[in-house]
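Here the complex is missing a single protein chain, while all its other protein chains stay put.
Chain nomenclature is as follows: A and B, assigned in order of appearance, with residue numbering initiated at 1 for each chain independently.
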Amino acid sequence: MSENVLKIDHVTMQFGGVVAVDDLNLEVNRGEIVSLIGPNGAGKTTAFNVVTAVYPPTNGAVYFEGKRVVENHPRGKMKKLYNGGHADEYMKTIQPTPDKITKLGIARTFQNIRLFKSQTVFDNILIAEHMRRTSNLFTATLHLNGSEEAAMRKEADRLLHILELDDVRDELATSLPYGKQRRVEIARALATKPSLLLLDEPAAGMNPQETVELTSFIGRIRDDFHLTIFMIEHHMDLVMEISDRIYVLDFGKLISHGTPDVVQNDPKVISAYLGVQEDE
Amino acid sequence: MSKKKEIIINVALIGGLLLILFILERFLPATSMLFTVLKKGAIYALVAVSMNLLNGFTGLFSLGQAGFMLVGAYTYGVLTIPVAERANVYMYFDGGLIQFALHPIIAIILAGALAGVFAYLIGLPVLRLKSDYLAIATLGFAEIIRAIFQWDKLGPITNGSNLLRSYPSYKSVLFYFVASGICIALIVMMINSTYGRAFKAIRDDEVAAEAMGINLAHHKRIAFVVSSFFAGVSGALLAMYQTSVQAAMFKSAMTYEILLIVVIGGIGSITGSCISAFLFIILSEWLLRFLDTDTYIGSFHVPLLRSGFRKVVFAVIIMIIVLFFRQGIMGTKEFSISGIYHKITGKKKKEVKGGGADE
Partner (left out) sequence: MDWLSRNLPYLMAGISVGGQYALIAIGYTMVYGILRLINFAHGDIFMCAGLIMVYAATVFPVYISIPLVIVVTVLIGFAVERVAYKPLRTAPRMSVMISAIGVSYLLQNLALYITGGLAQQYPALPWISDVITVLGVTTKRVTVITPPLVILLVIVLVFLIHKTKVGMAMRAASKDFETSQLMGIKINSVISLTFIIGSFLAAVGSFLYFSNYTGVTPTAGAMPGLKAFVAAVFGGIGSIPGAVIGAFIIGISENIIKGLGWTTFSDAFTFALLIVVLIFKPTGLFGEAATDKV
């Protein structure tokens, strides 16, 4: 079974003269946990931002469940500045707003937790229900959508229960300890009912104990919610333990990919992380 | 205290308030300062709440409120001046172009609607801007609106830079309270709906809100248009209260005043905005009046007191609030009966918002 859920096709992201992601190609198959690793500044988060349409790529396309959801080619000033390849292969421009991507079924978390700070855990989760509303501004304002509203709240509570967050339901989201906040952010992403979940450094700032818990948590939600998971992470224990496959980025370029064993022993990966002594 | 009981108490309180006003109107002379202040307070409460919807709940720092009030005030005036009076009002424009008059209530709703249409059009370009750029662009549009309404080529409709007057107006303070109250209630209901949650999400974090499937452009536009609709309605009420209206009064200084009311009440608190609007109007129009008059105690001439001193004192108070009490009167909390109830009975509410009556 190797059905593509996500396919990144010749994606290049160039900011002015700086190439953050250089001709990235990767695939994530249904049910997999795939990790994207690489040193700081390798372009991992930029790749996430392209997939979730936070930025349009300079060139290339992104496919989700076989459908092309993002596509761009160098235009305007970029035409002159662009120095990558494959520019003439993508003639169309598809630039959805990030909310469209979420509605298609891709959810994400952020490297530096972005919870809604003035709101409770429950309200943070409840917001995800907004995009599935059938009521309009008038029926919602006049509270004529009572049953829908009740269903929304029930759904949010159900999710909190499954993820064992009941006890902090009415706490201010940002008053929680760090590890809990990460979990709430994942819960909030799950509330959008995604088929693909992007996690941007879920274990950042966690202690070893919390990391171990997170590892099993990620595995569990993949099974419980029938998810495909694409993850950026630096904690190698976590990555090696749960990834089906790993892609390694360095300076925007893909330098290696394969199963954890393959990647772990790839000399290119080792030199990217430890640095090779050149010229001396 | 159950929710039902709370609603009953709230309804009873509002009913009681209206009854008191009704009785007062029977006994006090209609020219009493109290009514003047209450009417204007009700109007300012509405416009402050409408501004709070943007600045406090959606995180859009907009300074266009005076412009939208102007649109509302003019729509009301232009559409309701009795046909017989038009020749007189539009004396420089041969009686003007419009030769009909609508019922005041219909005109008020149209006033809001037209302000909403203006907001929709203005929102298309400006809502993409961030924080202070949005502020300055909306301020700019308010100025453009003012210039358009004063343009003599539009005189047959707007009466150019001349006064609009002779239109009908309700005299009873009850009307202003009911009209403003209904509008504020609608805004509160919207904030408490799923749309309000989306607005607050946008305020807290735009990027995360988008990642939760909230279409930024769409929701910002809704907040902007709705806020402007109610600013337009409050403009119509203001026109009615003043019995004459002129574009020149809707300057940016007016927007600043409204903003300061919102800040004093607490950005993000509806009840705060209402309390602060009444306080602001009562103090500035009534209680602090004495600061503006030369006063003698015996033969001693009290220093400083003369025309204009009131506003200086006022501005100083505002600066003190802005600098030292940044939360304003209410912060982001709401004044509620259950809040007071829990305060008195000493029970602590386990909810984070909708809490106590004071800080």
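As a working rule, a contact is a pair of C-beta atoms (placed from the backbone, for glycine too) under 8 Å apart; a residue touches a chain by one contact, two chains touch by 3 or more.
Being a predicted model, the structure only gives us computed values, none of them experimental.
Asks: Taking the entire complex into account, which one of A:Gln14, A:Thr45 or A:Ser118 touches the absent chain?
Replies: Of all options in A:Gln14, A:Thr45 or A:Ser118, contact with the hidden chain holds for A:Thr45.
Asks: Just to verify: which one of B:Leu139, B:Leu164 or B:Ile329 makes contact with the chain not shown?
Replies: B:Leu139
Asks: If I consider the whole complex, including the chain that's not displayed, which of B:Ile14, B:Ile148 or B:Leu186 touches that chain?
Replies: Within the whole complex, the residue contacting the unshown chain is B:Ile148.
Asks: Which residue numbers on chain B touch the omitted chain?
Replies: Listed in rising order, the touching residues are 55, 61, 125-126, 128-129, 131-133, 135-137, 139-141, 143-144, 146-148, 150-152, 207, 251-253, 256-257, 259-260, 263, 267, 306-309, 311-312, 314-316, 318-319, 322-323, 326.
Note that in this section only the chains that are shown with their structure count from here on.
Asks: Just curious, how far off is chain B from chain A if you go by their C-alpha centres, in Å?
Replies: Using C-alpha averages as centres, the distance is 43 Å.
Asks: Going by the contact rule at the top, pick out the chain A residues touching chain B in the complex.
Replies: 52, 54, 97-100, 102-103, 107-108, 110, 114-120, 123, 126-131, 133, 135, 137, 140-143, 145, 149, 152, 170-172, 188-189, 192
Asks: Can you name the residues of chain B that touch chain A in the complex?
Replies: 186, 189-190, 192-195, 197-198, 200-201, 203-205, 207-217, 222, 226, 268, 332, 350-353
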